[in-house]
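A protein chain is absent from this complex, but the other protein chains hold their places.
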Amino acid sequence: MVIVIAVLLVVAAVAIYTFLPTAPTTTPTTPTTPQLNKICIVYDIGGRGDLSFNDMAYLGGDRAARDFNLVLTELQSRSESDYLPNLRTLSRSGECVIIVGVGFLLTDAIAQVADEYPNQLFAIIDGYVDKPNVLSVLFKEHEGSAVVGALAAMIAGYYNKTTVGVVLGMEIPVLYKFEAGYYWGIRYGQEIFKEKTGREINVKILFTYTGAFNDPARGKTATEAMLGEGAIVVYNVAGATGLGIFEAVAEAGAREGRTMGPPFGIGVDADQDYIKPGFIIASMMKRVDVGVYTATKKALNYLIHKNETKFGGILELGIAEGGIAMSRVEDLETFLELGIQAGTIKPQDKETILNAVTSMRNSIPSWIWEEAYKLQETLKTNKSLEVMGIKFSDIEAMIPFTADTIANLRSSLGVG
Amino acid sequence: MSYVLSTIINLLVSTSYAMTPLTLTAVGEITSERAGVVNIGLEGMISVSALVSVAVATQTLNPWLGLLAGVCAGALIGFIHGIISAYGKGAQIISGVGINIFALGFVPYMIIALWGVAGYKQVPEAGRIPRIAGLVSPIFIFCVLIAIATHYILFRTSLGLKIRALGEEPQAADTLGVHVERLQLIATVYGGALAGLAGAFMSLDWLGTITKEIAAGRGFISLALVVFSNWKPSLALLGGALFGSSWALTEWLKVLPGVKGVVPVTIINTLPYIVTLGTVAGVIGRARPPRKSGVPYLRE
Amino acid sequence: MGNTGDTGSDEYLVLMKNIVKIYPDGTIALRGVDFTLRRGEIHGLLGENGAGKTTLMKILAGILKPTSGTIYVVGKKVVFSAAADALKLGIGMVHQNLSLIPSFTVYENIVLGLPRKQLLNARENINKLMSLTGLRVPLDERVEVLPFGVKQKVEILKMLFRNVDVLILDEPTTNLTLTETRELFNMINELKKMGKSVVFITHKLREVMEVADRITVLRKGRVVGEVPRAEANLNLLAQLMVGRNMISATSRETTTAGEELLIVRDLWVLSDLGTWAVRGVSLTVRSGEILGIAGVEGNGQKELVEGLTGLRRVEKGEVIFRGRRINNLPPSELYKLGIAHIPEDRTLMGLILDFTVSENSILSIQRSTSFRGFLNTLVWGRVAEHALSLITKFNITAPSLSSPVKYLSGGNQQRLVVAREISKEPQLIIAAQPTRGLDISATEHIRSLLLDFRKRGKAVLLVSSDLEEILQLSDRVAVMYEGRFVGIKNVSELTEDKLGLMLGGVSD
Partner (left out) sequence: MRRKVLIEVLIKTGNVVAAMTVGLIIGGLIMQAYGYDALHAYYSLLRHAIGNPLTDPYPLTSTLSLATPLIFTGLAFAVSVRSGLFNIGVENAVYLGALGVVLASGFLKADTPLVLVIGSLMGLSLSILFALVAASLKVFRGVHEVITTIMLNWVAYWLVEYVRVNVFPDLRDPSKTIPVPPSARIPLLVAGTELSVSIIIAIIASLTTYFVLWYTVFGYELRATGINLIAAKYAGIKTSRFMIYSFLLSAVLGGLAGVCEVAGRPPHYSITTGISNLVGLGFDGIAVSLIGLNHPIAVIFASILIGALNSGVRGMQIEARVPFELVRLIQGVIVVSLAMPGVLSTFRKYLSIRRGRMEVVS
């Protein structure tokens, strides 16, 4: 009896398996000729919702898909072991115009699959792969970080405070770039402040690695510690952990009856000024979306339009390339507009947010803003700015950072 | 206020927040394990309840309704787990693992489905739980009370006697007219409700946001806390305070200039775990789990 | 067989009709059984192990669901979905394998599950009940530290406290002394006077004759007789129960005792509570003799046995086996020297219930070279041979060598333990309560095995609370009372009455 049931089950399973492809309900799954019409994005295990490169990559992919009439295929990874099979499966399908690997964690996997499928085009965000069919999209996070660092120092000076901080996620080299730029920027900001006001300030810099990108609780507690140590501005370089930073900052302000900072947070990657309007002084935007969009465009040019002969190489996006910038109110407007389109932000909220952000910005003397944006302009072309004996170009030369080099830099910039 | 004093107060406040979700979840799980049902899906229950509470609080702009919804969501998962464990005599550990995986999918999926953003949603100010004196969370107070009350119920009342009997020898309780399955289900639902409250606390009170991995391992720490406390809610309160304070202290230490130069951050991060391990090895020692906890009760 | 109308009438407090019980593994326990119980009646339910007595009563107590059949209580058809339902109707059962919660106190065990209002002066009421029935138990002690006999009292008290109309006692005298048994019977009669009904499950003919008003005999899932006491006699009942004439009681041949195998001098052992359980016991066991240790349970026998078998630390004194001091040697060493141990609780200690028959047949001799192959492997072929030889030689009924022993009946489980221990070819067997809870044929079998062992010039240290067994098997008898020996006597000098006095600590 039991054996009969078992056999029946097996037969049923096999039957379903064999006959399914011909069943009319299923859309064609084994098309005879694969259509080259997809943008394929493979996220790292952080996945969507990291408020960072994964989400931004989606934005860029989505925009490119609409602009170039392509289909966006997203593939999230359950674990690191999925990267290689995910990339291989996509490559084998032959349907992807470009496969974008989001995050440095995918570097090795892309390097390997790029060899196996030399005709498939890839892009890697935040990683470097030296293959003709791979576009390495790198960002100059240190540039933007320097700008927000200068802003932080000047705000500290303006409010007669002495401390600023940065809360980071896991200890990885990409984050060292943020750190380096930020510290340099703070020291440079001190110089500007002295120049403008004649007052010498020496800002104490606090930093901490929470060890997680996904735990706002750690971000909040660390920020509370920093505020307890007298910090007035805290820079978020911690993905979703950063939500806790903003929370702590806003709470501290609210406790003193304020609807806007100080203290302030600084947003990262996306324009995060809207998360806690009034308490996020600005955001260091890292436009991964621009990277994905540009990579797709390059792939189409090379593959379809044939008006580019070379695909691979490094696409380095900094302030000059529009890949890195400190947010402005106009950026926020654009972001909010996108949010309204996507239905994530209610149209009536837009004005409220904009008003809050604008009045926050107005509470800081305009010369501080001007100086910060001026530094942003300068860094487009001039890397020889120097503070405490360190030129900005020196920092670029240290990339890729290791734990040792960043430790050296911290001590030479007087970071505790 | 002097620097030292304010730092101590700040640390105490941080501790009160860090310990609340752990203690609540552990107290619930203690009740459930005392009744013989092990639920390792705590992580998932915290996350799902956090999500549901934010959904309701955002919609109604009423934090208490959100809180209630979170509690209900936890209770519902507890109910499903209870049905599978108590009535279905299923494998409790597998079910718990399944709950955790389910939450890993459910929470981010619903965040996208509900709000069109991936990964997080802020709670509007009107949906946040108000603080007492701007510092203390009412749920922290409630957490202390519920731990004491649960302890009292478990060890001083006839209901508690019945519940503990289920974890020790359900057959004996069964013959005396204790409704084994029903009571196990109730205990599991209670456990779920407290885990749900923990989730709602994290999102509506402590962090003011839901993220897709909001529990971030706290479910498993709670599980350890259950053992740490030797299945006694009052000790879970102490254990929660111990872990919470060393956890908060860790985050503080890492911020202080100079510390990192001496000890690498990664090593500082082990502090709460080593403290717990040391305490349990040095002070607590032998723990005796409920004898039949995790074992489905099968009648002949 | 049923002699009543089809609907339950008021004549019977309980009427069970055509009860069939088939267990999920296919075992048929009851094949259409009718059973009646009158108000104020003491009803003996007699049968061998596996006859279905317990199953039938568990169905009445709502613990098991019948596969088919109907139950009427006071003329009304009832369906029990849980024990609670039966308890509500005043039917309570005291199990043979007690259902107490070890880590709870006696008080907690008694009041478990009671509604709040009954708890208010529960302690007072329990005390009243204790003095009424004479069942005295320490209310604030944890049950796990109590001896078996006391636990059973707790169990009975627990049911009485629930004010049941029908009290089902499953083999209640197994662990009671003569005096205690007498007390129990008095108490049962008291209950009868109060208008309560008692079902008394047993396989002991004398007891059922002594106490029951009416006797139902079960054999292999069927009722084979329902006899009023006036019409019953021992032979009739025995024949009904066993299905054939009784085997004559094993007789003991005289042998001459030889060398002193085991010498114990001034032995002191602690109990789990850290109090002295064994206070300076001295004894010798010679080859070719059985030394019986009688005593009410909880007087240190358990600790004595565990001390001698390496399971519990010997604090003071000396244990010498064949000239060698063996204090505190681990069990494995003792086995090598030729000591075997039949533990008092086979399900907890003597067997691993989830292990197969084969696996259990080598428990404690698993390291023997006869089963070991290359690199410490277990050669299952040889194990199976061993198990098979035990099964055939000792007449054990088992579904197969590879079925878990939990599926064996109690008698066969114990046969397996005894067979295994005897097969070790030891010089001395320490046997604790070797026939507890077994039916007549299993009991006789195991006793004859022990006597046979003695006949071969080996020695047995028998610990038993069953006086009949002590008198039947032992050459010399020691009585243990509060951790000491009241006296060691040759069996010929003893009678049950004399022994009874000594059990109470009275030496002559």
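For reference, chains read A, B and C in written order, and residue numbers begin at 1 within each chain.
By definition in this document, contacts are C-beta pairs under 8 Å (C-beta built on N, C-alpha and C of every residue); 3 or more make two chains touch, one makes a residue touch a chain.
Note that this is a predicted model, so its numbers are computed, not measured.
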| item | value |
| --- | --- |
| Touched by the hidden chain, restricted to displayed chains | A, B, C |
| Residue, one of B:56, B:221 or B:249, that touches the chain absent here | B:221 |
| Footprint left on chain A by the chain that the document does not show | 1-3, 5-6, 9, 17, 20-21, 23, 25-27, 29, 45, 47-48, 73-76, 78-86, 88-90, 92-93, 104-105, 107-109, 111-112, 116, 127, 170-174, 211-212, 400-403 |
| Residues of chain C in contact with the chain not shown | 20, 22, 24-28, 31-32, 67-68, 309-311, 330-335, 341, 343, 348-355, 359, 362-364, 366-367, 371-372, 375-378, 380, 400, 402 |
| Residue numbers in chain B that touch the chain omitted from display | 44, 80, 84, 88-95, 97-106, 108-109, 112-113, 220-221, 223-228, 264, 266-267, 269-270, 273-274, 276-277, 280-281, 284-287, 289, 296 |
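Rule of thumb we're sticking to: only the chains that are shown with their structure count from here on.
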| item | value |
| --- | --- |
| Category of the chain touch graph - line, ring, star, complete, other | line |
| Greatest separation from chain B - chain, by CA centre | C |
| Between the pairs A-B and B-C, the one where more C-beta pairs touch | A-B |
| CA centroid of chain A to CA centroid of chain C, Å | 74 |
| Geometric centre distance via CA averages, chain B-chain A, whole Å | 32 |
| Separation of mean Cα positions, chain C and chain B [Å, integer] | 46 |
| Sequence positions of chain A contacting 2 or more other chains | none |
| Sites on chain C at which at least two other chains make contact | none |
| Touching residues (chain side chain B, partner chain C) in the complex | 157-158, 161-162, 164-165, 168-169, 171-179, 288, 291, 299-300 |
| Contact set on chain C toward chain B in their complex | 23, 58, 61, 63-64, 82-84, 87-88, 93, 95, 99-104, 108-109, 111-116, 119, 158, 162 |
| Contact set on chain A toward chain B in their complex | 47-51, 54-55, 58, 165, 171, 204, 206, 208-212, 214-218, 220-222, 224-226, 228-229, 240, 243-244, 247, 255, 275-276, 342-344, 415-416 |
